[in-house]
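Just dropping this structure here.
Missing here: one protein chain of the complex. Every other protein chain is in place.
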Amino acid sequence: MLESLVHVSLTGISAGMFIWLVASGLTLIFGVLRVLNFAHGSFYMLGAYLCYTCLRYMGVDFWLGVIIGPLIVCVVGYAMERYLLRQVYDLELPYQLLLTFAMVLIFDELVKMIWGAGSIGSPTVPGLSGSIQIAGRNFPVYNIFIMVVGPLVAIGLWAFLEKSWWGRLIRAAAADREMAAAIGVRVPALYTAVFVFGAWLSAVGGALAVPYVGLLTTGMGEAVIINAFVVVVIGGLGSLQGAFLGALFIGLLNSFGTRYIPALDMFLTFILMGVVLLWRPQGFFAGVDR
Amino acid sequence: MNAALLEVRDLNKAFGNVVTAKNLSFSLVDGTLTSIIGPNGAGKSTLINILSGSIPPDSGEILFQGQDITRYPIDRRVREGLCRSFQVANVFGHLSLFENIAIPVIALKHKATSFLSSVKKDLEVKQAVDKILDRIGLLDHSHVTASALSHGDRRLLEVGIALAAKPRLLFLDEPTAGMNPVERTRILKNIRDLSAEGEVTFVIVEHDMDVVFSLSERVIVLYRGKIIGDGTPEQVKSNPQVREVYLGEEVA
Partner (left out) sequence: MSRYSKYVIAAAVLAILLGIGLFSSRFILYLTMRVMILSIFAMGYNILFGRTGLLSFGHAAFFATGAYGAALWSMHVSSSHPLLGILTGIVAAAFLALIIGFFCVRHTEIYFSMLTLAFGMMVFSLMWNLRDITGGDDGLSGIVRGSISLGFFKIPIMKDSQFYFLVLFFFALSSLIIYRIYQSPFGLVLAGIRENHIRTEFAGLGVRRYRLAAFVVSGAFAGLAGALSLLLQSNVTPFSAHWSHSADPVLVSLMGGLQTFSGPFVGSILFVVLREFIERFTHNWMLWFGLILLGIILGFRGGIVGSTSQFLKRFSR
């Protein structure tokens, strides 16, 4: 009994880390650009598909795939922000949301067109394959790796934002963009940089997910963005801490739900979201206003 | 009839270290045109925001016509008869002047849930709207879009929207800000006339001393969240504390 509890928890935490990677980028982009990027799940999906392509068709090492795939997504993200999103910053909010939404549809179809609508099997990672014994059962080594990466990213982001000069710039622009522009910060360039960085985080999540999920589908972007949305509602839109803890929580909830009440499945996360909305509508951590 | 229209008891509000209201207590009586003055940062805007319902106080009570409205949401306070206008013209930009005034009129006449009848054909609404528009001198412009108005006209519309809700107590936040002398005269005359008619009690937050002293029957002076002067314009003018605060500010 205890063994399965431990296992379900560990599984939940590792699953949550992927959601965290997507939610972190989403939160960062929202915090600075004040835009909710619906297409963030698509970056995750593209990161995964591109990484897979590197492995499968270019015979490249997994780690190189984790580097190359997201880099390509960075280019895509750059193009999207610079040439599309930038055009609509001055418009009312609905248009910005609709633009990112249109991109989801476009990305989804493009992926289907390039890689086919069916699912693709994904390979294991040499060196991180296999499992170790935890609490009397086998637990994949790769998952442990993910459970380390997630918090590392969290700490890295925190250190970056709090301690580095760039981080301070970003926080300043997030708090007051007019002031930042007034003191000489090139706000448009900063926006692009943050957007690309956020996209990169999400794509890395996707690339790292390749050995984890076992099967790449065109629905993976959709599933992760919904989870990411629930996470930011719970954690508070604009709060990175909230996103991390929220992702952890949702990962655990999904894991326990799948194991003990499979009939309810995704519904559990929505119930939780509903409860949080009634109890603490702005989320549990102070975020950014909107 | 001499019962207080508004009674404020021990109002406190602080934003972090900045105290904008400290044990603030005062009463307003029906029919007395009151001005609230004070240097910048004295807490005038915060006070209006708290009284009108935009911001909750940290502690204290607000009684309006004997009722405790401290917890009431904004729209409920308006329905009770406590209204405000804004310093920066806060109008319905893309709607016509008629529609701007019609909205509070519709609310007042409890017609907001009516979804199959036509606004344009509603004589009761039309009469009420036209009356207000006429009052503020904008009847000819009733089909003009609000965003196309001049600044001064927009301020007039601003007050018009507040008046259309037929409040008993109306807070005007710097009603003459940014107006040219002609516009200013017009709005002051309107306020004076309406005040004399006795249906609305005005409380004006102002910086312009001419306006304050020519219009008000009572002046309340705020400084750092506390009342340091309260009385007729003459009394306040000769209050040493008030003079120090204002003169001190000028010298500094």
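Letters are used for the chains, namely A and B, taken in the order the chains are written, and counting of residues starts over at 1 for each.
To be clear about the criterion, a contact is a pair of C-beta atoms (placed from the backbone, for glycine too) under 8 Å apart; a residue touches a chain by one contact, two chains touch by 3 or more.
Since this is a predicted model, take the numbers as computed values, not measurements.
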Candidate in contact with the missing chain, chosen from A:Gln87, A:Asn138 or A:Ser164: A:Gln87
Residue of A:Ile134, A:Ala181, A:Val213 or A:Ile226 touching the missing chain in the full complex: A:Ile226
Sole residue of A:Gly156, A:Pro188, A:Gly214 or A:Gly274 that reaches the chain not shown, by the stated touch rule: A:Gly274
Sites on chain A contacted by the missing partner chain, in the whole complex: 30, 36, 38, 84, 87-88, 91, 93-95, 97-99, 101-106, 108-110, 112-113, 222, 226, 229-230, 232-233, 237, 263, 265-267, 270, 273-274, 277-278, 281, 290
Footprint left on chain B by the chain that the document does not show: 52, 73-76, 78-79, 83-84, 90-95, 99, 102-104, 106-108, 111-120, 122, 125, 161-162, 164-165
